[in-house]
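Removed from the display is one protein chain of the complex; every other protein chain stays in position.
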Amino acid sequence: MLVVMKHNASEEQIGGVVGTIRDMGYDARPIPGGQRTAVGLIGNDGRVDAARLQGLEGVLEVIPVTHAYKQVSREWREEDTRVVLGNGTVVGGAEIVVMAGPCAVEGEREIIEIAQRVRERGATVLRGGAYKPRTSPYAFQGLGKDGLAYLAKARQETGLAVVTEALDPDGADLVAEYADIIQIGARNMQNYALLKRAGRTGKPVLLKRGMSATIEEFLLAAEYVLAEGNDDVILCERGVRSFDTHTRNLLDLAAIPVVQSLSHLPIIADPSHGTGLRSKVTPMGRAAVAAGAHGLLVEVHQDPPRAKSDGAQSLYPEQFAELMEQIGMIARAIGRELTPPLSVAGSAS
Amino acid sequence: MLVVMKHNASEEQIGGVVGTIRDMGYDARPIPGGQRTAVGLIGNDGRVDAARLQGLEGVLEVIPVTHAYKQVSREWREEDTRVVLGNGTVVGGAEIVVMAGPCAVEGEREIIEIAQRVRERGATVLRGGAYKPRTSPYAFQGLGKDGLAYLAKARQETGLAVVTEALDPDGADLVAEYADIIQIGARNMQNYALLKRAGRTGKPVLLKRGMSATIEEFLLAAEYVLAEGNDDVILCERGVRSFDTHTRNLLDLAAIPVVQSLSHLPIIADPSHGTGLRSKVTPMGRAAVAAGAHGLLVEVHQDPPRAKSDGAQSLYPEQFAELMEQIGMIARAIGRELTPPLSVAGSAS
Amino acid sequence: MLVVMKHNASEEQIGGVVGTIRDMGYDARPIPGGQRTAVGLIGNDGRVDAARLQGLEGVLEVIPVTHAYKQVSREWREEDTRVVLGNGTVVGGAEIVVMAGPCAVEGEREIIEIAQRVRERGATVLRGGAYKPRTSPYAFQGLGKDGLAYLAKARQETGLAVVTEALDPDGADLVAEYADIIQIGARNMQNYALLKRAGRTGKPVLLKRGMSATIEEFLLAAEYVLAEGNDDVILCERGVRSFDTHTRNLLDLAAIPVVQSLSHLPIIADPSHGTGLRSKVTPMGRAAVAAGAHGLLVEVHQDPPRAKSDGAQSLYPEQFAELMEQIGMIARAIGRELTPPLSVAGSAS
Partner (left out) sequence: MLVVMKHNASEEQIGGVVGTIRDMGYDARPIPGGQRTAVGLIGNDGRVDAARLQGLEGVLEVIPVTHAYKQVSREWREEDTRVVLGNGTVVGGAEIVVMAGPCAVEGEREIIEIAQRVRERGATVLRGGAYKPRTSPYAFQGLGKDGLAYLAKARQETGLAVVTEALDPDGADLVAEYADIIQIGARNMQNYALLKRAGRTGKPVLLKRGMSATIEEFLLAAEYVLAEGNDDVILCERGVRSFDTHTRNLLDLAAIPVVQSLSHLPIIADPSHGTGLRSKVTPMGRAAVAAGAHGLLVEVHQDPPRAKSDGAQSLYPEQFAELMEQIGMIARAIGRELTPPLSVAGSAS
């Protein structure tokens, strides 16, 4: 951390900053410059509260140098984290993983049917919400525990691993009983009680980037899970808030290589929420793979116009098939492959 | 809701939209125009899922006309909601309420001392966090239940009402036992499990605007509380995410008159989190009152450089006194008054 | 345009809106709804000033339905615009065009050398700034007219077409004498005097999206060029302002398919300015092609650490070669091809 002093800061003020830093238990090193002095804080362990220095007399600004995240960083662990799911799918390796399914679980028959369809086309993980966070309290909120049971049934029938969202701490425990991956949604990215509980279940956690989260905040949210002793975190870029309304969100694909350089955790992209428009899902799904994503999370529905939620952004099964074909070729263009489809035997296990 | 068709949409496609709207249980009215046809959806009760229409063939875009919020709107209730606190303070009337205190409760002695100081200068509500949501898992997370007990003690000593934050559903029940107002922080604005539980306690809820929440989303979050039968919601503008880093957030003061025209709920401003810089708190606190805010939420600390959190944005007690004096004059310039200070007797009760 | 009335708007207020619309020379149609009345404005020719209606008594909000742009829209012209350059390169067809070169022209020898290198690797257009818009008045501002002459020399030597930026109206005329494409930079996207003059030259115009321009504003800026009788506009997505500082801008790749559905104009992407970081240029260049861009604008420098501007985002020639190879494969994955490299004969012409 660098504390930049005003150009006319007095010796006493510089001394005040040095003293405060030492009070906080760190080492301080004044660095005289051409126009002004800066004071370096040495030994930052990620717990330094910049705020305390910012308000001191004579301080122009406080510039963070060390990042506050630790265990999620590449400096903590050099090699990529590989999250291994129950059915053998690996997220974070050379193979690109596709998680597909409806926005919400709508019934037992429906979820099994769509699971079979996305499995046939090469998905190895099934997505589907049993608990739906909805902006309006009057919108459909999901089937709840029944939805979880149907997802488990679909897994049994198809061999797909299951990812589904938890909305509160108790829900995290429940989801952990039924699913392979606990999803934390964008609205809850900084719901620390939920992050901690999800971390403690020991299950893989799929963490979506918050609506306007910086990459630093995104990684710090993941740090909450790792701090509970759970390293199996899959990050997910799903678009940030923008001033343009043509798409639901602004899918920030550059976040993929940025996160990959800062962290060892795998990162996938959600072009469905990232655009909100069916016709944009395929181009942006392709783009995410071309940008180096470890996988995709895609909404697919057997009859999108009749979907109970997010129908506008769900692919028809045949569109999903075309997406799979195209991303397979793009993967090869950058020296990667899609995760091989589950064998038929897999579904019978 | 208006479904705008592409200029070359076929009669069949227009018919498809009309049919889908009727399937959804609403009335549809085609409106031919110069360049294209639009289809109006009549009878929207706030539950219409635009997504289902967006993806239909021939649809250019879906434009919401009715807002999804109901009970929070001025159309639902014309007159301003007045939230009455235990010590008689009214939020939402002609008088401007000041809630002040430290970012975090640091100890029994400390919170009582600062409570006395802000009370002397005219605050009638004490703020202070017992549970602190921190971006980093390694930062100070608050004193927890002890902090709540100290706040209750400070209330007993000073007569100030108490507002403090809850971070999860169980925490909302606990905070409701000790405090006069349950605060829901910006990070949790769309934590629906928390909103519902806080609503069910029946206690007044102070709801902070999320980092990048639109005003529509902000009001819909409040709607979650009202939908539980609890009308006592105080909204709080605390700044939104910006691309400029000089201030911690961008305090959106225009949101105050905008919310006041859309909703009957009171709205206050938090210039401390809204700027993150002590020297900007006073100008922006004044500006919020001039813009018509029903009150302020301000961080004040007896020794900001030694505060355990957010010291950089906490006022010194003497700065707080100056702020109170200036906003008193500004209130009068617009025909309002500050809430009268608590009488000394009040503190003894 | 839909004028939504407040739920308690009087008949007189509705009549006032109808009257004002008719005063403005359009037809008005009241549409009674469940909760409120809306008034449709019929016959909008893109010149309606919403502001005039917004402020009328009883009006809740004015919702634009017709877009203000005309000639740039797909509704005006169904088939894709193909911009044909002097050396035969076509922008806007099935083939993907790569424009490459240094940020700034640094000298005659330097520009010819880099032109040869990018040509060998398959670029068919040379980029390079003779006039550089710099945030600071004290930064290197380009070689000016000499730079233009060097670019023309490089074209003669290599057969590459040339794109370079103009900063003011007189500059547009000058650039038109030397270059094949006049570039309008992001800072000048709404510099209407410049847009008009560039339009009048009759030369193809490459228009970069402004820092925080909506897609509607972007298309309206292009409309200024078309309104001068010049249809040869190439749009360029180069990233928008974001709250995250890891990348220089936030490359909004979804804008590519969005623009392609709204407009017949070609759109390319600039992953160099879009990220500001060399290591992110290749992934994002690949992603842009996968998203369907008609081409790329890429900074390449023979010795980036010694570049006079933007060295941090310039590729080394060998990195550019790898990018070309990968995007060639990605183009094929989506049924397209790169523009064939210029024949050696081309360079001798």
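Think of it as A, B and C in the order they're written, each chain with its own count starting at 1.
Going forward, a contact is a pair of C-beta atoms (placed from the backbone, for glycine too) under 8 Å apart; a residue touches a chain by one contact, two chains touch by 3 or more.
Because the structure is predicted, anything quoted here is derived from the model rather than measured.
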Touching the absent chain when the full complex is considered, from B:G15, B:G86, B:G292 or B:P341: B:G292
Contact with the hidden chain (one of A:H7, A:R22 or A:R306): A:H7
Option touching the unshown chain, where B:L251, B:I267, B:L296 or B:A312 are the choices: B:L251
Selected from B:G274, B:P304 or B:P317 as touching the chain missing from the view: B:G274
Residues in chain A touching the chain absent from view: 2, 4, 6-8, 29, 31, 33-35, 38, 40, 42-44, 63, 65-66, 75, 241-243, 245
Touching residues (missing chain, whole complex) on chain C: 20, 45-47, 49-56, 68-70, 133-140, 167-171, 187-188, 190-194, 210-212, 217, 220, 223-224, 227, 240-241, 276-278, 304-314
Where the missing chain touches chain B, by residue: 212, 214-215, 240, 242-247, 250-258, 261, 274-275, 279-280, 283-284, 286-292, 326, 329-330, 332-334
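Methods note: only the chains that are shown with their structure count from here on.
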Separation of mean Cα positions, chain C and chain A [Å, integer]: 31
Whole-Å gap separating chain B and chain C, where each centre is the average of the chain's CA atoms: 40
Chain centre separation in whole Å, for chain B relative to chain A (CA means): 27
Touching two or more other chains - residues of chain A: 212, 240
